[in-house]
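Left out: one protein chain. Kept in place: all the others.
Here is chain A:
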Amino acid sequence: MNGDGALDRLRREGRIVVVGASLAGLRAAETLREKGFTGSLTMIGDEPHEPYDRPPLSKQVLLGAATADGTALPRRRALDATWRLGVRATGLDMAARRVRLADGDEVPYDRLLIATGVRARPWPREEEAGLDGVFVLRTLDDAAALGRRLAEGPRRVFVIGAGFTGSEIASACRERGLAVTVAERGAAPLVGALGGVVGAVAAELQREHGVDLRCGVMVTALEGDASGRVRAAHLSDGSTVETDVVVVSLGATRNTEWLAGSGLGAGPRGIACDAGCRAFDIRGIVTDDIYVAGDVARSPHPLFGYQFLSLEHWGNAVCQAEIAAHNMLSESADRLPHMWVPAFWSAQFGVNIKSVGVPSMGTEILVSQGSLMDRRFVGVYGYQGRVIGAVAFDHARWLPFYQELIETTAPFPPAFPMVGRSPGGQRPVDADFPDPSVPTHGPTVTLSGYSPADRRMTFTPAH
């Protein structure tokens, strides 16, 4: 059979199924249509809602500035798809190319895109997690329920975990004038993502905004009253905090259970795929018809030592979805690699935080512009003598420059003068990550080119 002919037929009358009808799923579907796919498109999502945007859920929606249903994702074009919303995919038959659904139906495909994302990790003790007033925040329904409870004016909100989501929730509560306690096992908020130096700034920011921040402690138990409403949280330092609302913000679990036994390389850390978004099976062989995108994907990044990175980043989901869609319809020589440089943003306590690269791989940090004291700065992360990441507090407009430094493996610390650099000249210090992951020393790869089609990797062997 002629390869071109098969591809043409796929484009014309193939069947493409997308499991996970959210950001990555929608953007992939739109891209497929844009690239001229005229076959049948089926969107399967276990949530009853049309695709919506999650970042506002912990920001505008909690503030009451946007309604939960106002976060529908804008459509770039008409999709002409069959929507199967409110129904979960429960299994995959790779040999027969069929997706099994919870309602007993089976959907055949020629190409499958898996974009099932992650879900909030619940409070581990089921009984306590079930108390009235204990929330997680991942979905629109979560946000609506939490928002309603906040509007009732609880005496205090207790947030477990001071990562990005937990910190944003605390920020929204403070803005609504609610008393907030945040408990964090690490030494400071955001410490896992940005290290202790920046974490200290985040801690100060929280305290200044009136958050009762408790670091270096663990929550040992949640206590309910006779009617099953949460009333207190107990901490490892022996203290107790009276509260009416608890938000569990302990990170996420990948939605891969439905693939158990399918033979796909899917597990608790996500679904491994190659740089072209093609999923691996459990034998480590790449599939030709199953693609992965978004939070659930785990793909090797040449710039970061070929580590398999899982990124819970909005921009990553969009970019990976577009690449996956392109590759699904392309001959192997025309496929594009997903070489997106990680980028993330957050808004909390009036500060716009943005990062590029992988700060958490850094061992040192240099405040290259602005100052920590003003909480307006760029911090550059160094790893083995090269720039590996950068974070900006209210300084986001400079980040494209730092991204270029990362892409070209520029030396760390950057030694040149810059505007807004503090006159004394700050020196790099230990970035102070709690548990620095130290990947082995690898070759150096640099990225160049602007559009996906002319992005190039240059390989420089390590010496």
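Convention: a contact is a pair of C-beta atoms (placed from the backbone, for glycine too) under 8 Å apart; a residue touches a chain by one contact, two chains touch by 3 or more; residues count from 1.
The working rule: contacts and distances are computed from a predicted model.
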Choices "Tryptophan synthase subunit alpha", "Protein-export membrane protein SecF", "Cytochrome P450" or "Multiple sugar transport system substrate-binding protein" - which one is the UniProt name of the chain not shown: "Cytochrome P450"
Sole residue of A:Lys35, A:His209 or A:Arg376 that reaches the chain not shown, by the stated touch rule: A:Arg376
Contact residue for the chain not shown (choose from A:Phe135, A:Trp314, A:Tyr383 or A:Trp398): A:Trp398
Residues of chain A in contact with the chain not shown: 350, 368-370, 376, 397-401, 404, 416-421, 450
